[in-house]
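I have placed the structure first, in the form of structure tokens, so that the comments after it can refer back to it.
A single protein chain has been omitted from the complex, and every remaining protein chain is retained in its original position.
Let's turn to subunit A:
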């Protein structure tokens, strides 16, 4: 990794550092929201779920703040080359992180709709899947902070495991619904949770791709995709 010299205009570095700090904080909150939402789901912890829903406002506010600062920096400092790409990446990354926050909130909202007495065998799989997704979000944002393209590449590679998780949870839940028709509501909710997690993994990959572009100026080679999700839904990208 090339050592990045300071700008002749020091205030520019201060703006960039503040921007990076806000994005880290936002990413940290989104990752935390996911971990808490899954914990609330696994334990039927409704107060914790409500906290996650409430906490999403802070994530939205951070997005607004990053947008404001990025637009101001573009207007006042007219960044070029790497700096310009980083600014554009920052804007795109925060909108993706905001979506990740929304998915966490969506998962948390389902907790109140489910009967906590009904434990379902897919939940441990979902918990493992969510740990991996949280790790990918964490690493994607770390790769941005450190301008680390190797780490970014590893995020996109590991996203294939998230897709594998999704496919196997999908099969597990479909089987479970056939065997336990009375649990169809819960199973359907969990199916949505799995789908949300799968989308979050895709978003982590998007972040990694943007980091790669911001650092190198090149597009990441189209990553080898794992199997398509088996629910037949078309890719939303």
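Quick notes
Convention: contacts are C-beta pairs under 8 Å (C-beta built on N, C-alpha and C of every residue); 3 or more make two chains touch, one makes a residue touch a chain; residues count from 1.
One rule holds in what follows: contacts and distances are computed from a predicted model.
The chain not displayed here is annotated in its UniProt record as "Phosphate ABC transporter ATP-binding protein, PhoT family", chosen from "Tryptophan synthase beta chain", "Sarcosine oxidase subunit delta", "Phosphate ABC transporter ATP-binding protein, PhoT family" or "Succinate dehydrogenase / fumarate reductase cytochrome b subunit".
Contact with the undisplayed chain is limited, among A:79, A:101 or A:201, to A:79. If you put the missing chain back, the residues of subunit A touching it would be 2, 5-9, 12, 77-85, 217.
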